[in-house]
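Missing here: one protein chain of the complex. Every other protein chain is in place.
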Amino acid sequence: MQKNNVLTRLMRNQIFIPVAALILLAIFNLIMDPSFFKITLGYNSVGNPVLSGYLITILDYGSELAILAIGMTLVTAASGGQDISVGATIAISGSVVLRVLCGTNSRPETLQAPIIVAFLISCVAAMLFGAFNGVLVAYFKIQPMVATLILFTAGRSIAAWINNNELPIISDPVFGYFGGFIPGIPIPTPFFIAVACMIVIALVLRFTNLGLYTQAVGINENSSKLNGLNPAFIKFLTFVILGLCVAVAALIKVSRISSINYSVIAKDIEMDAILAVALGGNALSGGKFNMAASILGAYVIQFLTTTLYKFNVQSDALPAYKAVVVIILVVMSTPVVRSWLSEAGKKIKGRTSQKAKEVA
Amino acid sequence: MKDGSVLEMRGICKSFPGVRALQDVDFTLKQGEIHALMGENGAGKSTLIKVLTGVYEKDEGHIYLKGLEQEAAIRSPQDAQKLGISTVYQEITLCPNLSVAENMFIGRETKHLQDWKKMNEAADRILQNLDIPAKAKQQLADCSIAVQQMVAIARAVDMDCKVLILDEPTSSLDEQEVEKLFGLMRDLKKRGVGIIFVTHFLDQVYEVCDKITVLRDGKLVGEYEIKELPRLQLVSKMLGKELDDLSGIKDESMTYHEEDNMVPVFEAEKLQSNAGIKPFDFYIKKGEVNGFTGLLGSGRSECVRAIFGADRVIGGTVKKNGKQIKINKPLDAMKNGIAYLPEDRKRDGIIGDLSVRDNIILALQVLKGFFKPFTKAEANKFAEEYIKLLDIKTASADTPIKSLSGGNQQKVILARWLLTHPEYLILDEPTRGIDVGTKIDIQKLVLKLASEGMSVTFISSETDEMLRTCSRLIVMRDRKVVGELSGSDLNQSQIMSTIAGGDK
Partner (left out) sequence: MKKKLVALLTASAMALSLIGCGNASSTSGNSTSAPASSGGDLIKVGIINNDPNESGYRTANDKDMKAMFTEANGYEASFAYSLKNDEQITAAQKFIQDGVDYLLLSAADTAGWDSVLKDAQDAGVRVILFDRTIDASEDLYEASIVSDMAKEGETAVNWLKEQGLSEYKVIHIQGVMGSAAQQGRTGALDAQVAADSNWSLVTQQTAEWNAEKAQQIVQSVIDSGEAFNVIYAENDDMAKGAVAALDKANISHGVGKDVIVMGFDCNKWALQELLAQNWNYDGQCNPFQASYIDEIIKTLESGGTLSEKTIIMDEKGFDATKITQDDVDNYGI
């Protein structure tokens, strides 16, 4: 009985859906090939200890998505819409990093500026582009999808223009640490960066009213205004925060290959980020949100991608498989199906308790 | 089925987890009858209506309709519509961006939508028949709320309905509009439509209804001929106790005596906002309860919104305790100890998906600042304190506010503002759409707060409520302050004549 109560309470919790999806995927892999969970410690070409295995890969490659999901969740909550320009702004931000590091020469022998400076400048740039989206949404009241369509369309060209359409390549191995391994530490750096972002957002949500304000504005703008909030500014703020997330994700992305390809870097990542928010059980129309569920949603998506790669799914059919799984997950997370599930759960519970009585 | 009835409901039961919303309720509606369904919030009125319209499925009981041999099977709103049961809700459920005619025919099995000209002609014919001042091609959003309400009724009537349910149709209408609506109802009555009328306005019940069915706590109290049930008895049946007269609280209000040399807590001079009101002067002193009165749309709400900075202020000066201050936005007003409970609870008051707790602490939290959130323990303490103080009926402080009844939602909003310990509290229609018990609670609370030194501005459409609570009334007409009444001038007829502006 007690156990059943815990179960129903768990099922009502928003985080249930991504957790359930994760468990399903894990069970599937366990049955198909238990070696999926094998993690080995080896040494890479520079002689550093590194952990490898599918699980490590998931934590590694899911990082950018998890970081973006943080910002996307806030934007969704406050504005009731999504930013579809994050892929393009990652291109811009990544391009800025490389531009600062390379200076005028696209293949520098040594870095022209410290990495931290390049990163900070790219943060400013990404936040400015976030602010641009934010102004359109918050002050000009344009639908978020339409407003961010502008940078979605133009962003990659801007990124190419920043580097004069040249292809900068960084040869300094230190730059590769952000998307790879720091010598001596066997866990991929992107995971640390993602965890750092999670800690920061957790602290922000705990020690400021960002959560309460964004939810209030997303649920009822009129009321929020009459309670002394400035809805436009809060929406604007969420876009700027998303900009910061974009800058961090972009650093990881360009560090992975120490280079950039403007037209394909972080391609379609906006859709995955939005999907992470939806998978977390958050309403895409805004309002209440659960940050942990969104982040978990991001890792579920990466888990799925890695699983599909592992099973060598016929290359051009890959997106189709992904779509099917996504449909199932998203349908499962809708309130309709969830109430249906919990009712079914109750019936089972009723039956078992009846049986228990009979036995007694 | 008895002769002349169009609808009989027998032994209806409906339970929700933890609540027995309806227990063995009977209801009979005769042809050509306007039947009031009365009860406090939570009495089961809306559950009964929702069972009848197929929104909820009943647990037990039978529903019979005229012309049907066997029991009526109503499993969805579509079923109900097909059987001739139509509903017009308090909130307009039409599409504001479509034309009147489209709204009348959309979603119905009719060929009208395929032929725009025919559709418009048919719509115009119906509108003319029912004497509704709207044109078929007009966009619905361009019509007044009353006309929209009537269009919704016209749509229902044209669907050949036998039973028309009007759920709080008058709460956003002014008197003339209500009269028009009543005209329409009487007309439909003559045509033999049975009308179920759900409302909180007692006056309206006695003006237009033939019969009253009273529910309390999910049970049937009784069915009465209107002539046989005086008001006071109706109220006592709804509340389930002999009422110590509605006017019993009046004495307390008389205790306030204005002292001339007192500096007003709040004072406005030539205040004007962009909402279209003429510049007005205003003041309120410590411990005073005053009010704005006037017809709907006379500018009552706009005045208090200007005071609170809810609309953009474009002129005038305001003083607090004699010192000039600036109020450009609600936060400025809040920082100066002003609180405002808005007129439209759903649109401007509640934050639906948030918990009762978050709704209570919101205003104080905003005052405290972005970087200083309350701890969970603090927030819980505040919430519990006010849930108890105002007797808010909620499962827990974690319950989303939207699942509370209207009266309890209003109490939560009230709690939100009381928590900020304002010096000056503005209540705009705090009693609209809530049950009699809560109404009285709120009135009592207002007087109690005033006696403790709070200044309150109270706005209500029900004049007797204002008379009971206010010691001074500011009368408005056509977005202009036209008079001020206090002392012995405070009575119905004086207010009426000032509003009408005849003899002055």
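A and B label the chains in the order they appear, each numbered from 1.
Methods note: contacts are C-beta pairs under 8 Å (C-beta built on N, C-alpha and C of every residue); 3 or more make two chains touch, one makes a residue touch a chain.
In this text, all values refer to a predicted model and were calculated from it rather than measured experimentally.
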Chains on display which the left-out chain touches in the complete complex: A
Contact residue for the chain not shown (choose from A:Ala154, A:Ile182 or A:Leu341): A:Ala154
Residue ranges of subunit A at the interface with the undisplayed chain: 35, 42-45, 50, 52-54, 57, 61, 107, 136, 140-142, 146-147, 149-150, 153-154, 157-158, 160-161, 164-165, 167, 169, 180-181, 253, 256-259, 261, 263-267, 305-306, 309-310, 312-313, 315-316, 318
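Keep in mind that, in the parts below, only the chains that are shown with their structure count from here on.
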Gap in Å, rounded to a whole number, between the CA centres of subunit B and subunit A: 44
Touching residues on subunit A, where the partner in the complex is subunit B: 206-210, 212-213, 215-216, 219-220, 222-230, 287-288
List of subunit B residues in touch with subunit A within their complex: 308, 310, 329-331, 334, 340, 342, 347-354, 358, 362-363, 365-367, 369-373, 416
